[in-house]
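Just below is one structure, and these are the notes that go with it.
Of the protein chains in this complex, all but one are displayed in their positions.
Let's turn to chain A:
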Amino acid sequence: MSSKVLTKPLGDVPVALPPLQRVTLTINGAEKQLEVAPWTSLLDLLREYLDLTGTKKGCDHGQCGACTVLVDGKRINSCLSLAVMQEGKEITTIEGLAKGDQLHPVQEAFIEHDAFQCGYCTPGQICSAVGLINEGHAKTTEDIQELMSGNICRCGAYVGITAAVEQALKVCQSNAQ
């Protein structure tokens, strides 16, 4: 038994590429102006055009959380956003969390609790934890587990991640007081 299968693009194919667009973003405190294709995701802009490779690509479909960054303090999956949609926004990536040599409390806690193994999901986990702390909803360990569940860790470092976020949450709360 055999059959013919054809895969081809649907409909007419535009041959000319879409023109580049200008976008201005503040990334880790520095203003960046770039000319990018409108189909460039925020994730690809960071990794391929600005060499900010700390933000990771794990699925490119918003399913794993490795690409989590903070936009005006809120955590988003940067693979699900086009760069041009973020015009004028303030973006914080993993490279922008430490103040000089002083690590962010979440970063400190991740090292202390060995909250990672391979480290590939780690920047996303950390940015997500910072976003979680900013949101202020997490009151219990169960809350943290639930609210950190958008970030997959294939190495299975969840016990350490939960402990690290719990510790950092306390540190950030006491720093804020």
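Convention: contacts are C-beta pairs under 8 Å (C-beta built on N, C-alpha and C of every residue); 3 or more make two chains touch, one makes a residue touch a chain; residues count from 1.
In this text, contacts and distances are computed from a predicted model.
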{"item": "Undepicted complex member, UniProt protein name, chosen from \"GntR family transcriptional regulator\", \"HEAT repeat domain-containing protein\", \"Aldehyde oxidase\" or \"Anti sigma factor C-terminal domain-containing protein\"", "value": "\"Aldehyde oxidase\""}
{"item": "Contact residue for the chain not shown (choose from A:R22, A:R154 or A:K170)", "value": "A:R154"}
{"item": "On chain A, residues whose C-beta touches the chain left out of the figure", "value": "1-9, 13, 15-17, 37, 39-40, 44, 47-48, 51-61, 63-64, 66, 93-95, 97-98, 103, 107, 110-112, 114, 116-123, 126, 142, 144-146, 148-162"}
